[in-house]
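For this depiction, one protein chain was excluded, whereas all remaining protein chains were kept in their positions.
For reference, chains read A and B in written order, and residue numbers begin at 1 within each chain.
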Amino acid sequence: MTASPARLTTHTNAALWPVVGMALLVITNVLFDTLRAGGPGLFGAGAFLHVSVRDGVPAGATIDVLNYGATFVILAMGMAPVIAARGVDLSVGSIMAISGAVAATMSVNGHASAVSIAAALGVAALCGLWNAILVSVLGLQPFVATLVLMVAGRGVAQMITQSHIVTFHDAAIEYIGLGRPTWLPLPVPLLLAITLFAGTALVIRRTALGLLLEAVGGNPEASRLAGVRSRLIIAGTYVFSGVCAGLAGLIAAANIKAADPFHAGQNQELAAIFAVVVGGTSLAGGRMNLLGAALGGLLMQCLITTMYARNIGSDVAPLPQALVILGVCIAGSPRARQWLRARRMPA
Amino acid sequence: MRVPFSSRHLPMLTAGAILVALLVFGGLRYDHFASLANVFNLLGDYSYVGIAGVGATFVVLSGGIDLSVGSMIAFTAVLMADLVARGWHPLSAALVCLVACTFMGAAMGWLICFFALPAFMVTLAGMFAIRAACFLVREQSVGIDHPFFAWTARHLELDLGGGAVLPMRSLLLLATVAAGVVVARSTGFGRNVYAIGGHERSARMMGVPVVATRIRVHALAGLCSSLAGLVFTMYKQSGDPTSAVGLELSVIASVVIGGTLLSGGVGSVQGTLLGVLILGVIRLLIDFQGNVNAAWTSISIGLLLLVFICLQRLIVSIGNRASQQVLPARKP
Partner (left out) sequence: MPDAITHARPNPHQAEASAALLAAEALIVDYPGVRALDRVDFALLAGEIHALMGENGAGKSTLVKVLSGLQRPGAGTVRLCGRVIRPASPREAQAQGISTVYQEVDVLPLMSVADNICLGRQAKRAGFIRHSEVRRRAVAALARLDITLDVTRSLGEYPIAIQQMVSIARALDIDARVLILDEPTSSLDAGEARDLFRVMRKLRDQGIGIVFVSHFLEHVYEIADRISVLRNGAKVGVWTKADLPKASLIEAMTGRVIHHAPARPATAARTDSGTTFAIEATGIGRRRSLSATNLRVRAGESVGLAGLLGSGRTELARLLFGADTPDEGGVRVNGKELVRGSVRDAIRRGVAFTPEDRKAMGLILELSVRENIVLALQARRGSLRPIAPAEQRRLATHYIEALGIKTPGAETPVGSLSGGNQQKVLLARWLATSPAVLILDEPTRGIDVGARAEIEALIESLRGQGLAIVLISSELDELVRACGRVVVLRDRRVVTELEGDLVNESTILSIIAAPASEGATP
């Protein structure tokens, strides 16, 4: 890996923000736990930092962050290349719903687990391809193109499940969401997330894709004049995003052992954009920060877990999410940078 | 004003043709389909979509987009229900809602202009934030019960005889559309909106106050969304924080199908009314068919939107090539 000092610093700089955010959240929780009268204290039962062991399995708020944050990490891995290439994918939530619906329906109809899983991922890839064609071939603006699937996709998920919530009993699919390999005491979703992150990072940095992707996002016209196949690369990002959303959808369905076409994937697109943007990838395209995006995904979960701990419903979570995203966008805007520069330089 | 036929009227004429075709198709296939009563019911059922559509038309005309429509409707509904439950008079509650949403719209417009942020991102953030705020106000659906509503339902409707009645919400829709048409065509603000949407740089050079117009456009969209929310609330007699999810697609679809270019600069408010009617007729067709999954509505709206966007792009590129009126590209 070409990790010369300069490059690594730029990247770790931005990836620090999610870590800082998580630290702030943990501190907030700790303060609530320790300073409130009758509170559980730092490590007492019910505290944020409390870890108990049940059936040989660790449990607690911090464990939840790792358990459930995997979905966000996976979505962020798919969203990061899309945003780096100056696009956006608003349909990941709907693709999650579709993927869960396909897997559940096929399982209930008697298909083998492997077939159901493959079908779910395949359909998700097709959804990504649909977006890719709209953006790359027809030249639609990314937000419009993916907005169509964002809303119509829910309808598709409902059609697949005949507007029911489909419960299923399939050991293999459930394993994806709830499993825990004996040789490694980590939940499967987390393992999948880590593998996906490592794999994506490897492909992006070891092949030419990283360079070409960042070039396309950084300056599409200059890239075109340098001979880069912008359209193909952009199309690829949407397909990959679709597959990631498909995987996340499987995990979500496995978690509740059912496919819920109405609620699966709700608000997930905002979470994914949040993770990527807070992690240091600009909405304007260009440099992609995969590590930051992954950490951003964990931050997202940390935020949700904090809200649960403070008895705030998850429906309210999008509010701080949206405000933070806006804040990050504002901070990255040219006007804000000018203002900062003016403050730093002597009058 | 005599206006000669030109290609920019094509999308709206196409929409009109589609509406007629759908009505004819439905009338032939099902009994009692193409009755006046049905059309009037349509107007009533979709009145809130149409009212929101008026505001959305201005946003799209200016070259922007507003994804927060559904959330503002839900927010208005929930806030209304909450305030009335606390004893407020519906009119005062309505005023609060209108002011709040107009202000939120203006705030989004300001963020877009001042920091040069993409409109979809700011209104997407707004969409999620405002919806989440709904849950802060009320976590569950709340019914509204106030004699004022019954009074308005009884007294503010138009009886056209023969069983055809235009309830208040339909009247409000027609009034809003009429106001929108007048503003778009015959006010300086309306002309400025068209100017910015068509060619923002030129408009700025010609002295149009771009920032002020943008902020006003988003404020107007907030106002219309809130008005739509009020109609919605009175119609459903409840405030539900989960209502109107995904409505923005229907609203945008109405605007686009009605002939307004997504890129801005071309279109009309009356076209959006046509678009709303088309959406309504499609829903009616699905209902009449009976055992078709309701999910088809959102799928067909999505597909229709797509078809129209592609149609628009086609018309624009043919127009460019045929007349060779491509403005000089940037000079080397």
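Going forward, a residue touches a chain if its C-beta (ideal position, glycine included) is under 8 Å from a C-beta of that chain, and two chains touch if they have at least 3 such contacts.
Everything quoted here is computed from the prediction, not taken from an experiment.
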Message = So one chain is hidden, and I want to know which residue out of A:Leu35, A:Leu225 or A:Ala342 touches that hidden chain in the complete assembly.
response = A:Leu225
Key: Contact with the hidden chain (one of A:Glu214, A:Glu269 or A:Asp315)   = A:Glu214
Key: Residue touching the undisplayed chain, where the options are B:Met206, B:Ala294 or B:Ile318   = B:Met206
Query = For chain B, which residues touch the unseen chain?
reply = 1-4, 6, 8, 182, 185-188, 191-192, 194-195, 197-199, 201-208, 265-266, 323-328, 330-332
Remark   = Omitted-chain footprint on chain A covers residues 1-2, 4-7, 206-209, 211-212, 214-215, 218-219, 221-229, 233, 286-287
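One rule holds in what follows: only the chains that are shown with their structure count from here on.
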Inquiry  = Could you list, by residue number, the parts of chain A that touch chain B in their complex?
reply    = 88, 90, 134, 138-141, 143-144, 147-152, 154-159, 162-163, 267, 270, 273, 283, 313, 315-319, 321-323, 325-326, 329-330, 333-336
Key: Residues of chain B that touch chain A when the two form their complex   = 65, 67, 111, 114-118, 120-122, 124-126, 128-129, 131-133, 135-136, 139, 241, 246, 248-249, 252, 262, 293-299, 301-303, 305-306, 309-310, 313
